[in-house]
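Subset of chains shown; positions unchanged.
Each chain carries a letter (A and B) given by its place in the written order, and its residues are counted from 1.
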Amino acid sequence: MHRFDTSAKGVYLITVTPFTDGGALDLASTDRMVDFCLERGVTGLTILGIMGEATKLTAEEAKAFTRQVVQRAAGRVPIVVGVSSPGFAAMGELTRAVMDLGASGVMVAPPSTVRTDDQIAGYFDMVNETLGPVPWCLQDHPVATGVQMSPAVILRILKNSPHCVMLKHEDWPGLAKLSAIRAAGDKGEVRRVSILTGNGGGLFLPEELSRGADGAMTGFAWPEMMVDVVAAHAGGDVERAHDLFDAYLPLARYEQQAGIGLAVRKHLLHQRGAIASPFVRKPGPRLSAQDLADIDRLVRRQDKRLHELG
Amino acid sequence: MHRFDTSAKGVYLITVTPFTDGGALDLASTDRMVDFCLERGVTGLTILGIMGEATKLTAEEAKAFTRQVVQRAAGRVPIVVGVSSPGFAAMGELTRAVMDLGASGVMVAPPSTVRTDDQIAGYFDMVNETLGPVPWCLQDHPVATGVQMSPAVILRILKNSPHCVMLKHEDWPGLAKLSAIRAAGDKGEVRRVSILTGNGGGLFLPEELSRGADGAMTGFAWPEMMVDVVAAHAGGDVERAHDLFDAYLPLARYEQQAGIGLAVRKHLLHQRGAIASPFVRKPGPRLSAQDLADIDRLVRRQDKRLHELG
C-alpha cells in the first residue's frame, strides 16, 4: 500500500465533504466518493481541507466523516486530515481524534497572524510540540492564509521538523520556489521530503513535475486528469502529459475560481455520480444559469477534445 | 440584577482565563477572579474573548470554565461568552452549550475574510440564523479582525438583527463612529442598543462616555478604574472622571500593548491576588526583567497618584 511518508508520490486528492440536499452530512455519498476516487487511481486522500468545508462541520461531524472515509478506504490509500486550527489545544485534540480513527497523518497551514520568518518558524516549533510523532504535511498556501513563506523559511521548518514528511506546494507563482526547495534537498542541505503541488489548483502541474514535484495534492472533478498527467510524465512522455493537461485546462481553470469553485466542483461531481447532491453549506456560493451554461459548454468541449486525443 | 439587554450599562469586564503554574485550567482561581471582579463593582463579565485565551482551550476546558464562572457569579451579573468561530457549525454548537450552562448571551466579531459592506451584512444575516433568539453583542474590533465596519454597515446590521442588544465599540480611532451610531439611535433611525466601549483597551473612556457610551467592556487589572470613572461620569462629575482616568492612564497604556499586554495583565492580577499564577499558554509572551522594572515603577507611581487624588 501507499504510505504517507517522505516517499509519497502520485495524486493525493483533496476531497469535498458530501451533504444531502437538506444539508446533512451524507455518509452514503462519502463511500461513493471514496470509491470514485480510488477507481480513478489516486494514491491518497486529503480530507477536511478548505475545499472540504471543514470549518462548516461540527466536531462530531468532522469525526464521523473521517471515520467513514478511513473505513471505506480500508487501508488502500493513506488518509491525511487537515487540522489547522486557531489554537494548539484544538489542533492537538483533533489530531489525536483522527489518528485514533485511523488517519495516516495530518496537514497544517500557518495562521494569518504570523508574518516574519522568526514568527513563522516559531509557530511550527509549537506545531511540532503539539503533533509529537504524528507525520504531517506542511501546507504553503499564501492565497488562502496570507502568509508568505520564503524558500529559506521552508527549509528552516523542514530542518526543525523531523516528522514533517511532505510539502503541499501551493504558492502562486511558485515554480522558482519549488526548484529552490527541490535543489536544497538534492544537495543534502535538508531532508528530502515529498513535494506534492496544488499551485493555482494544479494549473501548473506539468511544469511542476518537470521541476521535480512528486505529484499533486489538489482537487478537481476529474481526478483522472492528474493521475494520467503524472503517469505520462513519470513514464517519460512529457508531451503526452501536456496534451492531457491542455485538454482539461479550460474546465480546470473554471473550477479553480475562488469562492464559486467549490460549487462548480460539487456540481460536476454530482453530475458524474460521485455524490448524491451538489449542496454547499453556508456561507457558500450558488451557481447561476449563466454559470451552468458556461460549465455545460466547457464539459462538452472537454469531452470532444479528450476523444480526439484518444 | 443587571440584565444583558439593550439597557445594559456600567462595566462588563473582559476576564482572563486562569491557569496553574503548570498550565492547567485553574478553577479555584476562576472563583477567586469572579469574586475579585464583583467586589470591585463590575456589572457583567465577558469570557472566552481574545484576552481570555479562548483559542488555546479545548472544547471541554471552554465549557468547564464557563460552568465555573456562571456558578460562581450565581446570577449576580450577566455572563457573556465570546463565540466567534471560523464556521457557523462551531459557533452554533458553542452557543448552545454555553446557554445551556447558564450564560446570558454571546458576543460575535466578523471573520477577517469579509470585506465589502454587502459581505459584512451578509455574514451577520447568517449569524442571526445561527444564534436564533439568543441575545448577542456585536464586536467591532478592526485591529484584531482586520474588518472595517462603517457606521452605515453597523446600522444596517442592527436593523437586521432583532436580538443584537449591544455594540462593543473597539474601533480606533472611533469617537466619530460612536457619535454617529448614538445619534442614529437617538433619532430613531435604528433601535437603541447598549454601547460599551473598549476603544484602544479603554484608553478613551472619558471621551466616549461624553459621546453617549453606556459604559465599558474591556479588561484591565484595575477594574475599579472603569467602575469609578463610569460612576463619576454618570454622577455628573466629569472632571473627577478625568482625574481618575488620568491616574491610571500610564499603566493602562502599558497593559494595552498588543501581544505582551496579556502577560502584563496576568502578572498584575496575580500580584493583586486575583489569580494564583500569571501563566499564559503558548503562543504567548513572557515578561523580561526590563518589563517587570517598567511595571513596578508604573504601579508605584499609580499608587502615589491615587493617594494624592483621594
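Just so we're on the same page, contacts are C-beta pairs under 8 Å (C-beta built on N, C-alpha and C of every residue); 3 or more make two chains touch, one makes a residue touch a chain.
What you are looking at is a predicted structure, and each value in this text was computed from that prediction instead of being measured.
Asks: List the number of copies present in the full complex, noting that all chains share one sequence and 2 are shown.
Replies: The number of copies making up the whole complex is 4.
FYI, only the chains that are shown with their structure count from here on.
Asks: Between subunit A and subunit B, tell me the centre distance in angstrom, where each centre is the average of that chain's C-alpha atoms.
Replies: Computed from C-alpha means, the inter-chain centre distance equals 39 Å.
Asks: Give every residue of subunit A touching subunit B within the complex, in rising order.
Replies: Result: residues 54-59, 61, 85-90, 92-93, 112, 122-123, 126, 281-283 of subunit A touch subunit B.
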